[in-house]
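Just one protein chain is left out here, and the rest sit where they should.
Residue numbering begins at 1 within each chain, and the chains themselves are lettered A and B in the order written.
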Amino acid sequence: MTSTHLLTIRGLQAHYGQTHALKDIDLDIEAGGMFAILGPSGSGKSTLLRVIAGFEQATEGELMLDGRDLLSVPANKREVGLMFQSYALFPHMSVAKNIAYGLEAERLSRTEVKSRVAEAIEMIGLEHLADRRPAQLSGGQRQRVALARSIVKRPKLLLLDEPLSALDRQLRVGMQSELKRLQRETGMTFVIVTHDQEEAMSLADRVALLRDGRIEQLGTPAELYERPNSRFCAEFIGNSTIVEGETVSEGVLLAGFGVLPLGVPKGSSIGERVLAVIRPEQVHLGAVAGAHGAQVRGTFEGASYLGGAADAEVQVGDTALTVRCPSMPHFEHGAEVGVRLDTADIRVIAA
Amino acid sequence: MSAVSAGRVRGRILSRIALALLYVFLYVPIIVVIAMSFNSGRSVLRWEGFSLDWYVKAFSPGPLMSGLQVTLIVAFASTAIAVVLGTMLAIGVYRYTRGPLARSLATLPAFIPDILLGIGILSMFGVVKFAIGMHSVILAHASFEIAIVAAVLLARLGSMDRSLEEASTNLGASGAMTFLRVVLPQLAPAIVAGAALGFTLSLDEFLMAFFTTSTNSQTLPIQIYSMVRFGVTPEVNALAAVMFVVSLGAVLLAQRIIMPLMFRRKP
Partner (left out) sequence: MSKSTRSYRPRPARAIGATLTLGLPGLFLLLFVAVPLGIVLVSAFFKRGRIGGFKPEFTLGNFAELARPVYAQVLGSSLLMSVTVTLICMVIAYAAVWAMRTLTPRGRIVALVAVLIPFWTSFLIRAYAWMLLLGDAGTINGALQMFGVIETPLRMLYSPEAVILVLVYLYLPLMILPLAASAEGLDHSLGDAARNLGASPWRSFRTVDLPLTLPGALTGAVLVFVPSMSNFVVPDLIGGGRVLLIGNVIQDQFLVARNWPLGSVLALVLLLLLVLLLMAQSMVIKRIQGGGK
């Protein structure tokens, strides 16, 4: 069981100045694949990254990489690669020199350094730019160099600090598939640390959501999106409308919606306060007779076009409900509209 | 706990020791001078009792006081010239020139070795057969202070948000109104800083005054130099102590103005 885990974290605590940045973190990361550590700023994800890389001290706990205790290993001997958010390319060295740096630190022979650098440059497709300085590269090229510089050392684990955040939208998509390709080709374990849920969801196989120095929820992106365990998770990941309610015998009584036949959290009794997490795609405009799910009436407030779809805002009672529509809806402002809810998919969590 | 933290703690202790040694090196000579200024005897070695006699001597009429008078006149006059001309220069360069050449030329005098400027001005007065004296010292000091004021101002102008001027123009202000109401208020701290810097450097300037002054208008540094050449002079200790306290106060005051300028970070 433990043998398949590349990185094992047990009871990890860290203090950053006065703040208790990591509170009792337990985490297992399996070898291979992409793992994401996701959290808003101040959640402790950066501290966790710096503790794993060896730049910050843990005050308590255990950190094992492939069965080796890491906490007593200095940062320069950890076999944990790190791609910095700023890339941290050495401005006074060429692309090739940057990539060779870590190999030279290992005191490898010149020929070995040369061939491995050449291999890495080829892998990222920048052969023609090997002698350029970082300042002469574009953002995307710099990121590829930073990646190659870490990967060329063949670390057991590669940490990526907000790998897509500095890129504009166009480049993000390309880099996303590039990261996945590199991960596949090298078979290395990538751990992405990010505040951007889109980045985490699109890249990772598994995501750990951090909040206030604790792991709030751990699972696949789909699990986190479809079955959030808490209001925090529901709000942080994806768009949703959260409606307060109370469990009744036929389901859940939601303010303004009436009683809906929703699944209630396990072990909850009647009369408990709950929250319904309604995703935009779980509701539809226009009442259809005899359709599945429940129907309510609301007031049309407006819509915004998303390209290929649109989000309408419908006021139901006190709730401003976001509704995903296949095309731009054409209603007058203030018109009364029917709303259909996919009650089978809507998640209800304890308040 | 771990090897890393042990190394880090060791580094921290070593750093503190290194800094302590640095400040001992920097401050012990000054402290010795101040301590000796209260010694009633002439000896540097033996403490012969507390006295303020050397202070009385230092501040009685004599070469030190006449030197101080000349130094203050020179510093005020040269700074006044430098503030006016340096400000004009900086604004002119910023507004009406392009490229780094004009900027380099404007700040160049601050980098010319003062001995070179000193002999240059001495030679020029020699060539046109003008007598040297306090006026030549003032002109010499002003020539490098202009560059200092201009350098400080150009740094400030360069970091100034250009869109503020554009906003002022967009709101219908004339060029003069924009300058007086928007640009100048933002420049004021830099002008004060440049003036303070120039004034202080003028007080301490030795080489230029040495070459460009006559015997009857010698600045304080020159008077001190001619006194201590022949050995320890306790009234200089007393004057030094006073000057140290004054400059300490000035630095602490200036820190509020100059340091934020030097280490400005983007908000």
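The working rule: a contact is a pair of C-beta atoms (placed from the backbone, for glycine too) under 8 Å apart; a residue touches a chain by one contact, two chains touch by 3 or more.
These figures come from a predicted structure and were not determined experimentally.
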Omitted chain's touching partners, listed by label: A, B
Residue of A:68, A:92, A:110 or A:273 in touch with the missing chain, whole complex considered: A:92
Options A:80, A:237 or A:303, residue touching the unrepresented chain: A:80
Residues from chain A at the interface with the omitted partner, ascending: 53-55, 74-78, 80-82, 84-86, 88-92, 94, 101-102, 105-106, 132-136, 149-150, 153
Residues from chain B at the interface with the omitted partner, ascending: 11-12, 14-16, 18-19, 22-23, 25-30, 32-33, 36, 43-45, 81, 85-86, 88-89, 91-93, 95-98, 106, 108-109, 111-117, 119-124, 126-127, 139-140, 142-143, 146, 150, 162, 165-166, 169, 175, 200, 203-204, 206-207, 210-211, 220-221, 224-225, 228-229, 231-232, 236-237, 239-240, 243-244, 247-248, 250-252, 255, 259, 262-263
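The rule we apply is simple: only the chains that are shown with their structure count from here on.
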Mean-CA-position distance for chain B and chain A (Å): 55
